[in-house]
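Excluded from the complex is one protein chain; the other protein chains are retained at their positions.
Right, subunit A next:
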Amino acid sequence: MLSFLLRRLLTFVPTFFGVTVVSFLFIRLLPGDPILLLAGERGVGEERYAELIKQFGFDQPIWKQYLDYLWGVMQGDLGNSFVTKKPVVTEFFALFPATLELSICAIILAIVVGIPAGVIAAVNRGKFFDQALMTGALIGYSMPIFWWALLLIIVFSSGLGWTPVSGRISFLYFFDEATGFMLIDSLLSGQKGAFASAVSHLILPTIVLATIPLAVIARQTRSAMLEVLGEDYVRTAKAKGLSPLRVNGQHALRNALIPVVTVIGLLVGTLLAGAILTETIFSWPGIGKWMVDSIFRRDYQVVQGGLLLIASIIMIVNLTVDLLYGWINPKIRKG
């Protein structure tokens, strides 16, 4: 197990360098001059422009710039944002908890609803529930997210007034960030109603963000279950006189989980990379919105640093998924 872990960690090294190269080059391939963008409408004099070019090191050859960047990365310095002048790492970890909180809630919702729904659909293959669920999943999967979000806001926020329109918590509450997770901070603050407010702000974004993962997980679970339900060991489980819940939910599901965990891992990766649309619509101060803004501003350091951090997190998620495989199916552990 330990050697497996070490071997996997070793593969992180080339991936990590690959990401530094790609993220470094990607933003520089985009047309647009960060200094002109920074200067804004008033523009910048030629002298000052040359000065800034030198200050940011853009006068150096590109490989030199890359090596400088890499040198910084090795020392844990991802550089400072051109715009805010703050270190990229600081900005990232100030915003990341918001994204993480929303992503965790969304993926939990998608798993808790999606997996049982897929199992029930597979067990009742071809019957009403199955067809209704698969139709629903198809709609959920193909629905434009911004439209779905606006629809929910119109109905539940402005129409029924059940949930707030945007933000993470009501302005009535103010407290220091302890963890960056609003649900936890609001509880820690001890202010009455703060937690409820944080929850109510989370509901709609969570539903919106969970919609596609839910559809994907439900469909994947269903098809994996259909494959497994015909297996001999499922018949054995039935022959033991076990209840359908145990036969389907334990014996069959555990075997069907491998492909489901794979897609969940991929989904978690994309969610963490920033649910750009959802964060934008609900004014959710997460990294998705931050990355998009930075790309528009050609904030080189933020984009390359942010991409690197996101990629690292996705690598960790993938490693977790690989470790989960072995836990779910011991046969894989040996292989």
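We take it that contacts are C-beta pairs under 8 Å (C-beta built on N, C-alpha and C of every residue); 3 or more make two chains touch, one makes a residue touch a chain; residues count from 1.
Here is the rule we go by: contacts and distances are computed from a predicted model.
With the options "Bifunctional protein PyrR", "VacJ family lipoprotein", "ABC transporter ATP-binding protein" or "Glycosyltransferase family 2 protein" in hand, the undepicted chain maps to the protein name "ABC transporter ATP-binding protein" (source: UniProt).
Within the set A:8, A:28 or A:238, the residue that contacts the chain not displayed is A:238. For the chain missing from the display, the contacting residue among A:255, A:278, A:294 or A:318 is A:255, taking the whole complex into account.
Mapped onto subunit A, the interface with the missing chain covers residues 231-233, 235-243, 251, 254-255, 328-331, 334.
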